[in-house]
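A single protein chain has been removed from this complex, and every other one stays in its place.
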Amino acid sequence: MAAPTEVAVPGGLEPVVVGPEVAVGRFRRLRAAGSIWVPAGLVLLIFALCFVWPLIGPVPPPTGGSILNSNLPSFSPGHLFGTDATGNDEWSRLLYGGRASLEVALGVNAIGLIVGGLLGAFAGYVGGWRDSVIMRVLDVLIAFPSLVLAVAIAERLGPGELHAIWALSFFSVPAFARIARAATLRVREQNYIVAAQLSGTGHLRTLLRHVSPNIIPQLTTFALLGMGITVVLEGALSFLGLGIPPPAPSWGNMIAAGQGVLSSQPKFVLLPSAALFITVIAFNLLGEGLRARWGER
Amino acid sequence: MSSSASASLPAPVAGRAGPLARVTGSPLLQFLGRRLLAAIVVLWGVTFLTFVVLNHLPGNAAQQLLGINATPAEIHQLSVKLGLDKPLLTRYGEWLHGLVTGSLGHSLASGQSVTSILASDLPVTFELIAFAFVISLGFAVPIALLAARRPAGIFDRASMLLSMAGLSIANYVLALVLVYFFAVKLNWLPALGWVPPSRSLSQNLKYLIMPAVSIALALLCFYARLLRADLVEQLRDEDYVTTARAKGVGPWRIILRHALRNSVFGLITVVALNLGTLLGATVIIEQIFGLPGIGHELLSAINSRDVPVVEGTVLVFGVIVVLANLIADLLYSALDPRVKYGSAN
Amino acid sequence: MSANDAGPAATGEPAVVSQAEEGGAAGGPLLEVTDLRVDFHGARTVRAVDGLSYTVPRARTVALIGESGSGKTVSSRAIMGLLPESARVVGSIRFEGEELIGLPEPKMRSIRGGSIAMIFQDPARSLNPTMRIGAQITEAIHTHDRSVSDAAAFDHAIELMELVRLPAARERFRQYPHQLSGGMRQRVMIAMALSARPKLLIADEATTALDVTTQAQIMELLRDLQRRLGMAVIMISHDLGLAASFADDVLVMYAGRAVERAPTRKLFSQVRMQYTRALLGAIPRLENPPHLPLAAVPGQPPDLSVQQLGCPFAPRCPAASQKCVEVRPPFAEQEPEHLWACWHPAGVEPRS
Partner (left out) sequence: MSEPLLEVSNLVQEFTVRGGGGVKAGVVHAVSGVSFSVEPGETLGLVGETGSGKSTLARAVLQAPRPKSGSVRFRGTELVGLKHRQLVRARRHMQLVFQDPFGSLDPKWRARALVEEPLVAFKVGSKGERRRRVDELLDVVGLDPSRFGNRRPRELSGGQAQRVAIARALALDPSLIICDEAVSSLDVLIRAQVLNLLERLRSELGLAYLFIAHDLALVKQVSDRVAVMYLGKVVEIGPADSLYREPLHPYTVALLASIPSPDPEQPQAPVGKAIHGEPPSPIDPPSGCRFRTRCPRAQDLCATLEPPLRELAANHYAACHFPVTVDAPAPEASAEEAARAESTPTVPVATPTVPVATQPSRPPTVRRPS
């Protein structure tokens, strides 16, 4: 994504000096840094709002509101975005809902990164039949209809945050495994792996000291994109009533609840939708920025 | 003093395995055979896993059919009638046997044959997906070409920023926003329902446009970004582009004739892989817009523990995903002359 | 194009070494590069070419010699207008009297591949892998003459492929690059380059990626074609031996500057510039007995993002003095036809 600042001149034959040279370089560096720090700051802000602000700020609880307070309009005193039909503060619900979404996303991606990353790196490193078996099993998981699994987990274990994490991990693990495997295969071809082994370095050490550091950047950027995807998927599960059960808020179940009053009070759909959107785009931009920085495809 | 026998050892005529090799059929057939075998294993795994998972859910079809007020005796009676009392492996065996003989069984809920249910639902989903693909590719390719023509130009910046935004909108959110504006506020489009194309094509498209756009937007943005990145990379890094420029070939011809042809492979693979995730997306979109498609059917079948219908649907999903990947590979070989099954590069 | 019948007579003879370098023939040199500077803007500004001047007479071969980073490739791409957008080109490049720097792109396109053609280092990557050989050659033909019919373009392409001695031209026409060997791909590149009968061919390390036996074949072909078609050739190479064998004139570059230029024989018999001397001393020679140490100079080429005050080779030069570090030696004709930039040129020796 890093591209020259000047408007493209075909053939590059342009004797015109475009501004002082140093300034061009500095501006470019600033912008390159900005493509990471701006979304990173946004992500931090979202985390701070969802996890820290409710602890220290004047945020009413997201549930158990009084019916007397129901359906207050936005910007009512003490209720930034008003209240819902049961009198709960919408701003608070947004924050707590975000907390649930982010917790699920973090859990799912952590499991995917660790389990999937290890599986994929192992499969790619050893190759042969073990690789084939692992990849076929993961193929089955990928082809397995997400919905059946989500329903199964929701009905068998009851809907809830932890169970949403389990359900979504079934998809993050194979996804991370594939990425890790592909990256490992690429690293494996490098001569520095051969060089390490000819130096007498053992397999475990090679895997830990040579392979892992070289595939972690790729897995990290994927995890950031994965955060965005998972937040959306968690929303979808909750939307279908398979994720976090009401009255506890999640952006997904808030959107689902808002669907009923879409024509009269669109804010109950639009507010959690906007929160979802901002969160996802922050993660996407951060992942994209890091990917450009680390020079991967 | 002949110092060593170093070079004087007889050179063996090893490895002269002539071309009279065992020819086991054309390379393409070999390739298809391999892929088919892998596909069968995967499909078997998926259907078996689904079977096991469904049978471990609380309540069975009999219970779901009869409702909460049914007595255990009634449930047992119906279970026996539906064959649900047999052991799991037996029932899976029966299902497999049916599959081999060309029958997907009957719905436990309605008694309809699964084949006929699929036949009525699949076209709706197919049309939705096809429509979404047409929209996404139809817009993504020109956007990517225009953006790649002048990297870092105004169009490039704007389209890439917008596409990043589009990529970040969840399809169900987009669906609701579309409904709010176009159905509720403007009242241009129907919010719910479905008209078969056989009755009225224009009505059909009118009902389908919002669901299709809901699915297509993220894809569109994704494809546009992917193709644009690939094109820019080709134009910047590939030596054959420099050759074409050195020949005096114009910029548009270089993009269309040289870069696009080589960039399109990546896109094709991704499109095929997307088909799998797209099937998942249809469930929620069909639910929102009340489309009688396969996703909708699947959701209700799971809820009523209608194992044959779920299995049939899962199987169809699986087959589509496998086929899509296979077609992607074949297209790849058709477009890229370097990939020929069974020939070394 | 009746190139085939011009043929076999022109093989064994040595190149006609014309004593009068340019003057007499059809009004001035074919290409005249004057004070060319190329900067790349990035995190740091890198001056890849720093005040390069040279001329290419008609129908002669000039070799640009240098190590990586010496600016030889960048300067030749500047001639073709093929530099990336981060490059800024100043100075003058005149081709048949016409200034190429600042020429509008459509005009430049007609020169590219028209009167100036170029072949590249890696023939495997320089051909479009998804396009047939024939289509790539006819594309070159059509680009410069839209009126050519498809049939005529086909005939012309076959003719070109025969000209570069590509065996079984008609079959090759329908093949893809990966079905050809490295040498044959380079022949295709040459056929494409010759399609519009260029007056100048730039060969950028055209044989570096090839094996030594294939390199010999391609160089032989290039020399033969150059004579038959009366082209001028700029041969870019890091290989002094190759330059010695094929070029009429040699221009040695270091750190973006020209440091020595002379007709080939003269240059190799009377090396003046210390860098050229170092280069010659560092090449292993077949005549040497095994294990003879090479005359190596220490150090690394300079960082091109740092302004060079004096001679860029001074930090590594065995003959360097304080003056070399402080004052840039001029690149000037110090003996007839022999230009160099050095404060302490090597004396008149047979050779090191």
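Assorted remarks:
Per-chain numbering from 1; labels A, B and C assigned in written order.
One rule holds in what follows: a contact is a pair of C-beta atoms (placed from the backbone, for glycine too) under 8 Å apart; a residue touches a chain by one contact, two chains touch by 3 or more.
This is a predicted model, so every value here is computed, not measured.
Listed residues C:Thr34, C:Asn288, C:Ser305 or C:Ser321: the one in touch with the omitted chain is C:Asn288. Checked against the hidden chain, the listed residues C:Leu127, C:Leu280 or C:Leu339 yield one contact partner: C:Leu280.
The omitted chain makes contact with just one of the residues A:Arg93, A:His163, A:Arg181 or A:His210: A:His210. Seen across the whole complex, the unshown chain contacts chain A at 190-192, 194-202, 205, 210, 213-214. Panel shows chain C; residues 11-12, 67-68, 181-184, 211-217, 219-220, 223, 238-246, 264-265, 267-269, 278-286, 288-298, 300-301, 316, 351 of it touch the chain omitted from the view.
Going forward, only the chains that are shown with their structure count from here on.
Most remote chain with respect to chain B, judged by CA-atom centres, is C. Chain A and chain B have CA centres that are 22 Å apart.
One finds 51 Å separating the Cα centroids of chain B and chain C. The residues of chain B that reach two or more other chains are 245, listed in rising order. Residue numbers of chain A whose C-beta contacts span two or more other chains: 4, 8, 10-11. On chain B, the positions that touch chain C within their shared complex are 236, 238-240, 242-250, 257-258, 261-262, 335-338, 345.
Contact residues of chain C toward chain B in the complex are 80, 82, 84, 109-114, 117-118, 120, 122, 125-131, 139-140, 143-144, 176, 178, 189, 192-193, 195. Contact residues of chain A toward chain B in the complex are 1, 3-5, 7-8, 10-11, 136-137, 139-140, 142-149, 151-152, 155-156, 228, 232, 235-236, 239-240, 255, 258-259, 262-263, 266, 269-270, 273, 276-277, 280-281, 284-285, 288, 297.
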